[in-house]
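Certain chains of the assembly are absent from this excerpt, and the rest are unmoved.
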Amino acid sequence: MTILDLVRLNLLSPMVLAFVLGGIATLVRSDLKFPEELYVGLSIYLLLAIGLKGGAALSETPFSVILWPALATLALGVLIPIVAYVILRRLGRFEIADAAALAAHYGSVSAVTFAAVQTFLEALKVPYEGFTPTLVALLEVPAIIVALLIARVAMGQGGNWGELIHELLASKSILLLLGGLLIGFLAGQSGLKQVAPLFVDPFKGVLTLFLLEMGMVAARRLGDLRKVGLFLVAFGILMPIASGTAGIWLGSLTGLSSGGAVVLGTLAASASYIAAPAAVRIALPQANPSFYLTASLAITFPFNLAIGIPLYYGLSNLFY
Amino acid sequence: MQKLKLVTIVAEAVLEERLLRELRHLGARGYTLVMARGEGTRGVHASSWEGPNLRIETLVAPEVAERIMTYVADHYFADYAVIVYSIDAEVIRGEKYL
């Protein structure tokens, strides 16, 4: 298959189409609204399900197999925000707070993009390592800390680091992901089998529903696109391609399968819109949410969903 | 009947824990919280998962009300989407709010 075939295949998946439908619903000013509680419920489900599946797979993975990919993931979590910060300050001429906030988002990770790449690979029957959810968990936090550290040093401030790190680790997204991972790990594949009719089989359907809502949320941000400027639009597309390539390359170096490397690349390319915004809003309130939310939600997320994922899959051929 | 102030704060959801802690320190003896949607002059909020606005009400003595309003204005108006207002209210057996 050529990359174009892949894009077409991906664009016609129920998940991506649901995202588009959500966008249309907002654009035609439909009265369709997801109750807040449904959105929260679906998020809880997705994070827990990702964790559970990953944990059960991890329970059958030898430590030596996951060690190097895990270190590569941590390296990505430290390097991406530094590179992003420098680009945004130097080339983009953003304020310190705004550059750091964006860096935190692009260094961190989007669980839904992760779910989408899994679904994509499964549709193509490309195998990938079962422990990838562990990598999601590893990649979620460090970038946020690094970016906030940069901001505070650059602005000459101190700040309560203990509280911030506690807040990050206790934040619901990380707690559910890590908690699910641990439950899956302890309960093993036989435990997972008991709850598979809820947490495994309907997963893609729930993702479809969730992406319908995400499409509405992203489309509501489209109006802000003009405000954020052309530079940020370009950044929101090129940065993921760069990080994605780096992720695939590191994946190939550390012994991941080609499917696993595509996952790691997609994780690196994805931008957070759950953990990072909350942390940044508390720790860097001066940063303008229009920048980081619009870039992450209305540019990078749909780009990855529709084009990025098949692209990274195509790129992986250069390394394998 | 005693005269108290009902202070209402509308704020982004991400501030919940912090605001409730500070209200207690400023002298509020209780609060009632409801989730709300809204629009004002600032618009953008933290994240979709964090969800919509908080609407926090607290019945307090007039001097506590003033303290809360000044505190919220000083600490939140610059960077956060927050409003605060105060209303006269009458209660029965008002000691429990003081």
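All chains are identified by letter, namely A and B, in their written order; residue positions are counted from 1 within each chain.
Criterion: a residue touches a chain if its C-beta (ideal position, glycine included) is under 8 Å from a C-beta of that chain, and two chains touch if they have at least 3 such contacts.
As the structure is a prediction and not an experimental result, all values here were calculated from the model.
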| item | value |
| --- | --- |
| Stoichiometry of the full complex in this file, by chain label | A x3, B x3 |
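Quick note on the criterion: only the chains that are shown with their structure count from here on.
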| item | value |
| --- | --- |
| Touch list for chain B against partner chain A, complex | 12, 14, 18, 35, 44-52, 79-80 |
| Interface residues, chain A side, partner chain B - complex | 36, 39-40, 43, 172-173, 217, 224, 273-274, 277-278, 281-282, 285-286, 288-290, 293 |
